[in-house]
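In this view, the complex is presented without one of its protein chains, the others remaining in place.
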Amino acid sequence: MTIGSFALYGLGLIVVLTIAAWIVKRVAVVVAPSDYAYILKTAPLTAWFGMVVIFIYVMLAVLAPVFAPFSETAIVASEYEPWGAPYYLGTDSLGRDMLSRLIFAARNTVGIAFLTTLLAFFLGGAMGLLASTLGGWIDQIFSRAVDVLMAIPQLIFALLLLTIVGTNVVNLILVIAVLDSTRVYRLSRAVAMNVVVMDYVEAAKLRGEGLGWLIRREILPNITAPLIAEFGLRFCFVFLTISALSFLGLGIQPPTADWGSMVRDNATLITFGDPTPLMPAAAIALLTVAVNFVVDWMLHRSSGLKD
Amino acid sequence: MADTDEILLSIRGLKIEGRSEEVWSEIVHGVDLDLHRGEVLGLIGESGAGKSTIGLAAMGFTRDGCRISGGTVTFDGIELTRSSVRTRRALRGKRIAYVAQSAAASFNPAHRLIDQCTESAVHHHVMSRSEAEHDAIDLFRRIQLPDPEDIGFRYPHQVSGGQLQRAMTAMAMSCRPDLIIFDEPTTALDVTTQIEVLAAIRDAVEQFGTAAIYITHDLAVVAQMADRILVLLKGDPVEEADTRTMLAEPQEEYTKSLWAVRSFKRPEKPLAPPEETPVVSVDHVTAAYGTLTVLHDVSFDIHRGRTVAVVGESGSGKSTAARCITGLLPPTEGTILFNGEELAADYRKRSWDHLRQIQMIYQMADTALNPKQRIRDIVGRPIEFYLGLKGKKKEERIRALLDQIELEPDDFIDRLPAELSGGQKQRIGIARALAAEPEFIICDEVTSALDQLVAEGILKLLAKLQDDFNLAYMFITHDLATVKAIADEVVVMKEGKVVEAGPKSEMFRPPHHAYTDLLLSSVPEMDPDWLDNLLKEREEAGVKIESAGN
C-alpha cells in the first residue's frame, strides 16, 4: 500500500459518494411529496453528499456485527499483516483485524459522541431557555458561571477533570457533556433571547401564561431550526474532542475499538510509509465533513449569512 | 419649473424582476417616465408599488435579488441597462446621486461626515480633496446645518437624525449632479424635524437647478416637493399629471381613494359625566428605566366607550405609559386604578381577571403573532385560558370573532400568520385582544406600519367594535391625522410629561400650548403652498426652525 494508491482510493471513494449523492438527489426529488421536493431540490450537492455519508455511517454503526468479518477484540493473526484476504485492511499492532475494528469503532466512537452531544444539549439547552425566559438573577448567575467555565480552554479543562475523575467512558461522557453544554447554553440563550423580545411572547406573558407554556409553545417552536444546526456543529466538536483525547490515550480505553486510539496504536506504520493508520483518521474526517456540509446548508437556508 | 424642455432621463417599458426562494417574479410591469432637466418628479404609491426599485433603476442599479428584465433607462443619451459596469459606475455619485431613507444607517459609522461627503467628488476627480472639503463646508452652510465649519469633522453617531438627513443631501450635491433620487428621505423623522429637512432639500434642488425623483408614500409631502406626480400601484403606473392638477382633479379611482383616506372621521363623543368612575386611571405615575426617569408625574383617565389618544414624538414616553398600565414596567411612584380599584404594579402579581380586562394590540403585527401558531390557536388560546371554553364551544367562539373582524372563518381559521397580509395580521391581533372579552384595549401605533387605505379599514373596524362592546381605548400614536379620525380626548406628551390634555375639539382649536402648536402646524397638508406659507409664518413669528429639531 503506497501513498499514491491510498490517495487514489480516497479520491475514488469521494467520487463514488458524490455520484451516489447525485443519484439520491434525483430520486428524492421525484419521490418526495411536493412540499418537501422543493426544499430537497434546492439542497446543494454537498448537502446530499453529507446526508448520504451520514446514512452510511448510521447503517454501519447499527449493523456493525453483520458487516464486520471478525470480532472486535479477537486476535486473528500476527501483528501488522499486509492488506489481503481475509484481512482486507491488514491487522493491527496486536494482530486484530483492521476492517472489523474500523466497523465496530463506528458504533463506539460515533455512539459515544452522539450520547455526549445529546446530554450536553439537554443540559445547556434547558439552562439557556430558562435563563432567557426568566431573566433577572437566574440569567445573571447562569451566564457568569458559564463565562468562567469558558475562560478555561476546553481541551485543557477536560484533561484536568479527567486526571481527577480518571479515564473511563462514563466519566468521559459526563466531563465532555458538561464542558460542551456551556457552548450550547450560550447559543440557545442567544437565539431564545431574540424570540423572548417578540411581542407575541409579551402578549403571552401578559395573558398570565406559565413558564412551561412560554417555553414549549411560544419559544421552542421558533428556535428549532438554529438549534438543530447547532446540534450538528456541537456533534462535530464533541466528536473531534473525544477523538483527540482517545488519540492522546486519555479517552476511550482499550480494548474497545475506537478510531482515535486506532491511529495512536498503529502510528509507527506511518514512518514506514504505510498509510493504513490514516484510515480511522479519515473515517473521522469524512463524517465530520459530512455533518458540516449538512449544517452549512441548514444555516444557509435559515439565515443565509451565518458562518 | 423645468428650466428647459430637454429630457434628462427617459424610462421606457421598464420591467424588473425580484427573486424569492429561487423563483423570479415580475415586480415592476413596464413603467414609462420622462424627466426634464431641473424638474422634480414625485413617485408615489403604497408599499409594494415598486417606487424605490424604479428609483434605483434610474441609476442603472438593482438591489441583490432583483434584475432589470426589460425596457430601457436612458440618461442623457446613455442607455444604462445595456452599458458597461464601468460606464454606470462613472455616472453614479457624479451625475446621478442618491439620498436614502435612513441617514443614520446610510452614513458609514467608521468615517467622519466630511470624508463621506467629499468621497464622490474626490473619487470621480471632480475636485481635489481640499477643494472638496471647502465645498462641503459651503454646502453645509447653504443647507443651514449648525456649525458648518465643524460639523463635518464629527462622526455620524454624534449628529442628530434630522441633521444627518440634511448632510446626506449635501453629500449628494457634492459633484453637482444632474439628477438626485430622494428615496423617502423624511419618512423616518418626527414631524417637527421633517419640516427643516423638506425645506433644506427644496432649497438645494432649486439653487442648483438639479432634477430630482422624489419617492414617498406621503401625499402631503409630495405636494410640497414635486412639479409633477406619478402614481404607482403594485408595479404599474396609474396616473401622471402636474402636481396641482393631480391634487385638484385626480382621474383614476385608485388615486381618488388615496386622496380620500384622510376624510374618515368618527364623531366625537361627549365627555363622560364627572361622577363616573373611569375604567383606567393613571394617577401621578413616575417611571424609570434604571436610573433614567422617562415618565414624570403623568396622570390621565380613560372612560368606558371612549378613546383617549396619547400623542407625542419618539422619546415622549407614550409607550412607556402603556407599559406601566400593563404592568410590564412597575412605576416608581403613583398608581394605576382599574374601575377605581388599585392594580398591582407588576403584571405577575395581578389576578387573571385583571390581566383579562386589559388587552393590547401591537404596532408590528409581524412580531405580535407567533409565526408557528395557526389562527385557530392564536385566537383560541385566550378563550380557553380565560373563559375555559373547549372543543366545539371554543371553535364557535373563534368563528364568531373572525366574523367580527370581517375575515371569512372557513378561509382563515387554519392559516399561519405568514399566509396573511399586513392588514389581516393586524385584524387577528384585534381578534386576540377581543377574545379575552376585555373592557380596555391599548392600541400601540396600530396603524403606523400599514398603508393608508388598509389603516383606514382598521380604524373603522376599531370604531365599530368600540360601539358594539362599549370598549375603552388608549390609542398611542404620533400621527395627528389618526388622532383626528378616532379620538374623543387627546393627551399630548413631550419628554415624559403631559403637555396638554382635553377633548379633541378643544385641542384642535387655538389657543394651544406652544409645543402642541408646533406639532399641529408641522403636519404637512395637501396644499402645495403649505410649506412656503408655514415657513413664512414661522419666520415672521420668529420661531427658529432649528429649535424644533433637537
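As written, the chain order gives the labels A and B, with residue 1 at the start of each chain.
The definition used in the following text is that a residue touches a chain if its C-beta (ideal position, glycine included) is under 8 Å from a C-beta of that chain, and two chains touch if they have at least 3 such contacts.
Please note the rule applied: contacts and distances are computed from a predicted model.
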item: Undisplayed chain, where the name is taken from the UniProt record, one of "Heme-binding protein A", "ABC transporter permease", "NADH-quinone oxidoreductase subunit L" or "Cysteine desulfurase"; value: "ABC transporter permease"
item: Candidates B:37, B:51, B:94 or B:494 - the one touching the absent chain; value: B:94
item: Hidden-chain contact residue, picked from the options A:54, A:118, A:159 or A:225; value: A:159
item: Contact partner of the left-out chain, one of A:102, A:187, A:257 or A:278; value: A:278
item: Touch residues of chain A, complete complex, unshown partner; value: 3, 46, 147-148, 151-157, 159-165, 236, 240, 243-244, 247-250, 260, 263, 267, 270-273, 275, 277-278, 281-282, 284-285, 288-289, 291-293, 296, 305-307
item: Absent-chain interface as seen on chain B, which is shown; value: 56, 59, 61, 63-64, 89-94, 97-98, 100-102, 105-111, 119-120, 123-124, 154-155, 157-158
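Here is the rule we go by: only the chains that are shown with their structure count from here on.
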item: Chain B partner contacts - residues on chain A that touch it in the complex; value: 38, 42, 198-200, 202-203, 205-209, 217-218, 221-222
item: Residues of chain B defined as touching chain A within the complex; value: 21-22, 326-328, 347, 350, 352, 355, 358, 360, 362, 364, 367-373, 381-382, 385-386, 432, 436
